[in-house]
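Partial view: only certain chains, each at its native spot in the assembly.
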Amino acid sequence: MSAFAGLKALALDVDGVLSDGRLYYGNQGEELKTFSIRDGLGIKLLQSAGIVVGIITGRCSKIVTRRAKELGIAHVIQGREDKLTALNEFCSQLNIDLSEVAYMGDDLPDRKAIMAAGLGATVGNGAADVIAVADWQSESNGGEGAVRELCEAWLKSLDLWSHLVEQLD
Amino acid sequence: MSAFAGLKALALDVDGVLSDGRLYYGNQGEELKTFSIRDGLGIKLLQSAGIVVGIITGRCSKIVTRRAKELGIAHVIQGREDKLTALNEFCSQLNIDLSEVAYMGDDLPDRKAIMAAGLGATVGNGAADVIAVADWQSESNGGEGAVRELCEAWLKSLDLWSHLVEQLD
């Protein structure tokens, strides 16, 4: 059975997963984050297949709020180091079980959520202790297409990818 | 016969082609895009050979307007997910046929335009489903010289490159 079977939602860490883990600091503090435009399309396609996508991040930033809004991501939990508690909240909001959610993270604070989720995913350059507990790892690094790769693998496992590609044609 | 024979215009996607596909977000939304200075020279040389260069992008940004102006690109179509319709408009404006235009894109929404154009081009790191339908692919990734490579190959196929290099000397 596919690793993606039965999953209803995806929760994504931000720094190191949706971004490349670089913090751009200016005189006012954090001023920029970079996101991959291709991750964006992957997320939209996954959403179009009925999978709910949410964001869980330890930091707190209007930048994330902006990007989430653009991607139609309604569930954004920020400023939460305890990712598993936040993941449980996300599941409660959706009325689904932890076994029905995928979580993608890259570093130590993500381990517990990765281990508890139905599918625990990490990025190509994930921390060694995270790779050790992840069910799935992208080839791409965080911020460079890792999320797109996950969405694509997921949709392919559901036999939906070709159809979606053709719909975009 | 050269793949470039008979082509009169080039339409370029922005994110992932003229830029590297990173979106730089700040508190106000998208704040920066990076472009390659060498792509810029390639575009100017192609223009000097009588090829019209245009831009077609799914997003909408003053940044693109700025860069286009600097490069003397008059045809800029923004905010259009349907790239093929936009490409048709570009051809109408120039009174040329789809078979006389080249289009370079990197991701799924570009496929239809790539397939319909006289020459469909993609970048070194183009999406697999895009590479599958492209006639031409650069070695360089988007934002890192892919457009320059296309312009150079085009001008070389017209036996104009050496002449243009000497003119710059």
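Note that the chains take the letters A and B in the order they are written out, and that residue 1 is the start of every chain.
The rule we apply is simple: a residue touches a chain if its C-beta (ideal position, glycine included) is under 8 Å from a C-beta of that chain, and two chains touch if they have at least 3 such contacts.
Just so we're clear, the structure is a prediction, and the values are computed from it rather than from any experiment.
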Start from the 2 shown copies and tell me what the total comes to for the whole assembly. 4
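Convention: only the chains that are shown with their structure count from here on.
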For the C-alpha superposition of chain A onto chain B, the rotation angle in degrees, rounded to the nearest 5, equals 90
At what distance in angstrom does the C-alpha mean of chain B lie from that of chain A? 31
Touching residues on chain A, where the partner in the complex is chain B: 24, 31-38, 40-41, 62-63, 66-67, 70, 143, 165, 168-169
Per the touch rule above, chain B residues touching chain A in the complex are 15-16, 21-29, 31-32, 106-109, 111-112, 115, 127, 129
